[in-house]
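To start, I am sharing the structure in question, which I have written as structure tokens.
Just one protein chain is left out here, and the rest sit where they should.
== subunit A ==
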Amino acid sequence: MNKDTSNINSLENEAIYIIREVAAQFERPVLLFSGGKDSITLVRLAVKAFYPAKVPFPLMHIDTGHNFPETIEFRDRLVKELGLELIVRNVQDSIDEGKVKEETGRYASRNQLQTTTLLDAIEEFKFDACIGGARRDEEKARAKERIFSVRDDFGQWDEKNQRPELFDMLNGQIDLGQNVRVFPISNWTELDVWSYIEEENIEIPSIYFAHKRKVFLRDGMIWSADDEVVYRDDHEEVVEELVRFRTVGDMSCTAAVLSDATTITKVVEEIRESTISERGARIDDKRSEAAMEKRKQQGYF
């Protein structure tokens, strides 16, 4: 009867506050949706922030064309169920138009190519704020990221010249042509996200749970061999293993982990005991120690 909101997660309160600030301060916001657990969490928070009204901005998915089919199927169902607007822009189109060149060889990935497609889409729709699910605990360059992070006309991040952010006052004033990347779950850790998904009973794509998959081993990591996307040498032997994905990006840069966690509770337990960081399964960060910082400067999400 006498319910009190004090037990509601403080990270959730903070995220809802940030999402509402975006709707209030910007003309054309968009939520960048990848189909991964972080952006699914963002959608949940946005729905909560504006209830009983509809989420006042669309979702946008930059489709590399190398997504897990389960992710795309999930995306379309989610959007339909929640009555949200979805914009899709394809990296394949950027390749066809000659704007970017496909990488080749062993470590080829379309992950970097996304940046061009994203920046073009921001210009096309004149988006002034892009909400994303990046978290500061993911990577050390991201630890320096603001909640409202200003990007210049070229979509670039000037990491040495960031606005100070004080209390919870978010300064969204920008010039024409600039845009702001907004990170409502900046202060969440991977475990926080999983615990929230468990607590809220949020549905996530099946690839996050343990399943049998044809894989091969390279550089101590497990790669999906289920499809033609990941380049595989003939000598790299395909085996079937019980795996799940801990982070879901482009198939070409996301490695699986051995796991028998078939329920969300088991996944949370597994994360709690894990000794490898989430981005340890991301080949794109391993290119160099400063890989993420460099991509961010160029406008990567």
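Note that in this section contacts are C-beta pairs under 8 Å (C-beta built on N, C-alpha and C of every residue); 3 or more make two chains touch, one makes a residue touch a chain; residues count from 1.
Heads up, the rule we're going with is that contacts and distances are computed from a predicted model.
The chain absent from the displayed complex carries the UniProt protein name "sulfate adenylyltransferase", chosen from "sulfate adenylyltransferase", "(2Fe-2S)-binding protein", "Phosphoribosylformylglycinamidine synthase subunit PurS" or "Cation:proton antiporter". Checked against the full complex, the candidates A:Leu11, A:Leu42, A:Met60 or A:Leu78 give a single residue touching the omitted chain, namely A:Leu11.
The chain not shown here is touched by just one of A:Glu73, A:Glu97, A:Glu124 or A:Asp168, and that residue is A:Asp168. Screening A:Arg28, A:Lys48, A:Arg218 or A:Arg232 for touch with the missing chain picks out A:Lys48.
The set of subunit A residues touching the chain not shown comprises 1-6, 8-14, 16-17, 20-21, 23-24, 47-54, 136-137, 139-144, 159-160, 162-169, 171, 173-175, 186-187, 189, 191-192, 195, 274-277, 280, 289-290, 293.
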